[in-house]
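Only a single protein chain was left out; the remaining protein chains are all shown in position.
We call the chains A and B, going by the order they appear; numbering starts again at 1 in every chain.
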Amino acid sequence: MNVGAADMTLLAMALPFVAAGLAPYLVRLMGHRAAWVLALAPLSIFIHFIPYAGLVANGRHVTAGFDWVPSLDTRFEWFVDGLSLTFAFLVTGIGTLIVLYSGGYMKGHPQQGRFLSFILLFMGSMLGLVLSDDFLMLFVFWELTSVTSFLLIGFDHEREASRRAALQALVVTGAGGLGLLAGLLLIWNVTGVHSLSGLLQSNEVLRQSPYFLVALILVLCGAFTKSAQFPLHFWLPNAMEAPTPVSAYLHSATMVKAGVFLLMRLNPVFADTPAWHTILPIFGGMTLVFGALLSVRQSDLKQMLAYTTMSSLGLMVMMTGFGGEHAVAGAVLYLVAHALFKGALFMVAGIVDHEAGTREVTKLGGLLRAMPVTFAAALAAAVSMGGLPPAVGFLAKEEIYSSLWHLDPWSLTFLACAVIGNALMMAVGFVVALKPFLGKRPHALGDVHEAPFIMWVGPATLGALGIVAAIAAPFTHEIVSSPMVSAVLGRASEIDITLVPHIGPPLALSGLTIVVGIVTYLAIAPFRRAVGGVLRAIGWGPDRGFDQFVRGLVRFSHAVTDRLQPGSLEVYMTVTFVAIAAALLVPMVVFGELPSMPTWPTDVTFYELTVMAIGIIGLVAVLIAHDRLTAIVSLGVQGFAVALLFMLFGAPDLSFTQFMIEALSVVILALVMTRLRLAPSDHRPTGEKLSDAAIAIACGAGFMLYLMRVTEGSFDATLSDFFARYSKTIAHGHNIVNVIIVDFRGTDTLGEISVVMVTGLAILALIRIRATRTDVELGDNDPREQHDPREEGSHGKRTYAGVEAE
Amino acid sequence: MEALMAVVIGIFFAVSVYLMLSKHIIRILLGVTILGNAVNLLIFTAGRIVHAVPPIIGEGNDVPNRITANPLPQALILTAIVISFSFFAFLLVLAFRAYQELGTDDTDEMRIAEPENEPVPPLGY
Partner (left out) sequence: MIMHAPPLADWLVIAPIVLCIVVGAGLLCVRKTVAVHAAIAIAGLVLLVVLDAALLWHVANDGPVTMTMGRWLPPFGISFTVDLLGAVLALVSGIAALAAGLFGLVDVDDSGKRYGFFPFLFLLMAGVSGSFLTGDIFNLYVWFEVLLIASFGLLVLGSEQGQIDGATKYAFLNLVATTLFLIATAYLYAIFGTLNVADIAEKARAMDDTAPLATLGTLYLLAFGMKAAAFPVNFWLPASYHTPRIVASALFAGMLTKVGVYALVRTLVMLFPSERAELAPVIAVVAVLTMAVGAMGALAQSDIRRLLGYVVISGIGIMLVGVAVAGEGGIAGTVFYMAHSIVVMTALYVAAGMAARAVGAPLSITDLAGLYRSHPMLSALSLMLFLSVAGLPPFSGLWPKIMLVRSAIDAGSSWLGAAILVNGLLTTIAVGRVWVLAYWQPAPTPGMRREKPALAIEPGFWTEYLPLIILTGLSVVFGLFPEAMVSASQQAAVGILDPASYIHSVFPAGAVP
C-alpha cells in the first residue's frame, strides 16, 4: 500500500469521530434530515475499504500505522485482513443504514443530535477495535465501545430501568475489559510481543509458558462479557432499554460480536489447545441453549430478539472453539448472516413499535396491509434466521451441521445444542416476523402507517442482502467469507460454499430443525408459559445477582468504612502512634538496628543530672496535675529545664529562645484555659490508661533506642567545621548559629517567616470570620464582647502579637 | 552522654504521646508543647553533645579557638521552634474556636464533620 492509502485509512478511522462532533450542530440546522448527511461518513468509509476486498481475497493483509506512544512500544497500527475487513464492512455498512434509521426513529426527539453523535462515536470505536493491531490500541477501542454503549443504553436516562441497564453493562463489560487488559499485558510480558499480528506469528512462546492458561482465561473474560456468554449474559437483554437503533446496531450487529471477533482473531494462537477446545464449546453451547429457551419465554419483540442474539453469540463461540475448517466456516457465515438478519429484525421491531406504539407481540397483529415493505424485510430476515434457503443463514447452518456431524458423544452433544438452538431461534424469528403482520388486527392498535423510507431502507437492504448474498454464494464466499475463514484459521481455507444443499446428514438435520421450529412456532404460547413457570420456580438469576452484588458491595463498604473512619480523633491518634511505635521498634528488631548497651557517661555533671531530673519531674507533674494551675506550672518547669539543658551544652541562643517561647506558651495557654473553664485532669478509664501508657512508652522507647543507635556511630562534622571556618572570614559574623540562620541556610528562615506570616493570617481568619449560624451559647468566652467582628480592631492582633512578632 | 540524653528524650516523648492520646483538646495541646521540646532535644542530640563553648568566634579570631558546640542543629532548632510555636498558637486558637462553635473540648463529641450513624447511600439506580 502506498502512503496515500494508509493516510486515507487513518482518515477513515477518524471520520466517525469528526462526524460525531458535527452531529449536534447539523441536527440543530436541518433537523432529522441531518442523518442523510451524517450517513455519508460511514458510507464513504465503506467505500474506502472496498478496494481492500480484492487484496484480502488474494490472501494478503495490510498493516500500517505510526508510533503512538513509543516509550511504551505502542503503535497506532491497523491490521486489515479477511476478518477485520468483514467487520469493517459490517460496522460501516450497517452503520450507514442505522444512521439513516436513527434519523427517522428519533425524529423530533430533543436530543437527536446527541444520539447521532453517540452512535457515531460508537462506530468510530468499533471500527478502531476491529482494525487494531496493537494490544493497547485494541484495549482503548474496546473500552471505548463499552463507554459509548453505556451512554447509549442510558440514553433514556429518566427511566430507572435504563440507568440500571447502562450501569450494569458498563460494570460487566468494563470488568471484562480489565480482564482482557490483564491478559494482554500478561501475554506481552511472556512473549515480548505487543501486537496481534506479531502474536499470530510467534504463538509458540505463549503456548509453552506456564501463564498460558491464565492469559487465556483473562482474555476469555473480556470476550465472554462482551459477547454475553452465559452466565455473564444478563446485561444484554437489559441493554434493550436503549432506543431500538442502538439495539439493532450495538447489541446485535456489531458490538456484542467484538468478543467473537477477539476469539476469532486469537483462534490461530490458541487453537489446538485443550483449554480452547473445551471452554469455548461448553460456554458457547450453554449460551446457545439457554438463550434460545429464554427467548421463547419473552413476548416483547426486542426481548425475544435479544435472547436469540445471546443464543447466536453462543453458537458462534461454540463453533469457533469446536475447531476444524468447516466449523470455522460455519461460524463465519453465521456471523455475517446474523449481522444482516438480526439488524434487520431489530429495525423491524423498532418500526412496529414506532408506528403501532407497542412491541408486545400478543397485542400485535394484522399489520401486513399497512406495512408491506416492512413485512417483506422481516420475512427475508426471518428466512435467514431460520436457516431456510435461499438465505445466508441456510449456508451457515449447513456448514455448522456438517462440521458437527461426528458420531462421538462430544460432537453429538453440541450437535444437539445446535439443533435445539436453531429450531427455537427459527420459531422466535418467525414469531417476530409474522405475528405482528398476520392474523387479526387488534382494535387497540388504531391507525398504523408504513414507516417512512428513511426507516425501512435499512431493514429492507439488510433483508435483501441476506438473500442476494446466498444466491451469489460463490462470489460472496470468495470476497467475504473465505478470506475471513482463512484469517480465523491462520491458513488458507479451501472450502467452497454454494446454495446447493449437501445431500446427507446435514440436510436431514436441517429438516429436523425446521420441523421442531414449526412445532414450536405453533405452540409458542404454551411453550412461553412453561418456560416462564420454570424460571419463576428457579426464582434467582444472575440479573438479580447483579443487584445483590451492587447493594451488598455498597452495604459492606459502608460498614467497613464506618469501622475504619469512626470520627473520633482519639482513635485516629491511637492508631497513628501505634504505627509510629511499630515503625520504630519493628525495623530495629528485624533489621538488627538496636543500640548496644550504653554505659553511664563519665563526663556527666551533677548540674546536668539535676536539670534533667527537674524536667522529668515537670513532665510527671503535667501528667498527674488535677488543676490547671499545676498543669501550667509544671509545663513551664519542663520547658525551662529544656532551656537550661541547651544552656549547659553550649547553646545560649537556643536557651534564650526556648525561655521566651516557653514563657509565651504558658501565658497564652493559661489565658485560654481560664477562659475555657476546662478541667485539665484526665478522665480515662483504667484500661485505656494502661493501653495508652503502653503505646506512649513504646513510642518513647522507640525514639530513645533509635537515638542511641544513630549517635553511636561517628559523626561527620564536615558541615559544622565549614561553618566554623568561614563564618567570620566570609560571612562576617561572630555568632556561627546566627550566620547559619541568616546566611548559610537563609532560605529556611524565609520559609519560617512565611509560616509565621500565614499563621497570623490563619488565626485572624479563625477569629474574625463568623459563620452565619450563631446559636451556640458563647457566654463569657465570646470575643465579640470585646470587639465587633466586622470592625478590624487591634485587640485580636495584640493577643496574638507573639505570633507575628516572631 | 547522648545515651543519657536519649533516655530523657524518650521520657519526653512518652509523656507527650500519652497526653496526645487524650480525648481532651487541652491535654493534647499540652502534649504538643512537650512534643516540640522533645523534638528539639532530639535534633540537638543528633548533632552530638559535648561540653563545649557556644559556637561564637571571639574578637580578633577568624575561627573559634576551641572546640565549640555543633552550630548547625542549633540553627535548625531555632527554625523548628518558631515553626512549632506558630503551630501551637494556631492550634490553641483552633481549640478555642472549636470550644465556642462545638461547645465541647472532648474530641469524641466533635461529630459535625463526620456525623454518627450515617445512612447507607441510595442502593437504587
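One rule holds for everything that comes next: a contact is a pair of C-beta atoms (placed from the backbone, for glycine too) under 8 Å apart; a residue touches a chain by one contact, two chains touch by 3 or more.
All values reported here derive from a predicted model rather than from experimental measurement.
Every shown chain touched by the omitted chain in the complete complex is listed here: A, B. Across the entire complex, the residue among A:Leu178, A:Ile217 or A:Ile282 in touch with the chain not shown is A:Leu178. Of the candidate positions A:Ile351, A:Met371, A:Leu509 or A:Leu569, contact with the hidden chain is made by A:Leu569.
One chain is missing from the display, and on chain B it is touched by residues 20, 25, 28, 32, 35-36, 39, 42-43, 45-48, 72-73, 76, 79-80, 83-84, 86-87, 90-91, 94-95, 97-98, 101-102, 107, 110-114, 118-122, 124-125. Residues 67-72, 136, 139-140, 143-144, 146-147, 150, 154, 157-158, 160, 163-164, 166-167, 170-171, 174-175, 178-179, 181-182, 185-186, 188-189, 550, 553-554, 556-558, 560-562, 564-565, 567, 569, 571-573, 575-577, 579-580, 583-584, 586-588, 590-591, 593, 703, 706-707, 709-711, 713, 715-720, 722-723, 726, 730, 743-748, 750-752, 754-755, 757-759, 761-762, 764-766, 768-771, 773, 792 of chain A touch the missing chain (whole complex, contact as defined above).
Basically, only the chains that are shown with their structure count from here on.
Every residue of chain A that touches chain B in the complex is listed here, in rising order: 160, 163-164, 167, 550-551, 554-555, 558, 562, 565, 567-570, 573-574, 577, 595, 598-601, 603-605, 612, 615-616, 619-620, 622-623, 631, 635, 638-639, 642, 645-646, 649-654, 657-658, 661, 664-665, 668-669, 672-673, 675-676, 678, 680, 682-684, 692-693, 695-697, 699-701, 703-705, 707-708, 710-711, 715, 717, 719-720, 723-725, 727-729, 734-737, 740-741, 744-745, 748-749, 751-752, 755-756, 759, 762-763, 766-767, 771, 776-778, 781-782, 800, 802-803, 806. Remark: chain B residues 1-15, 17-24, 26-30, 33-34, 37-38, 40-42, 44-59, 61-64, 68-72, 74-79, 81-83, 85-90, 92-97, 99-103, 105, 107-108, 110-111, 113-116, 118, 120-121, 123-125 touch chain A in the complex.
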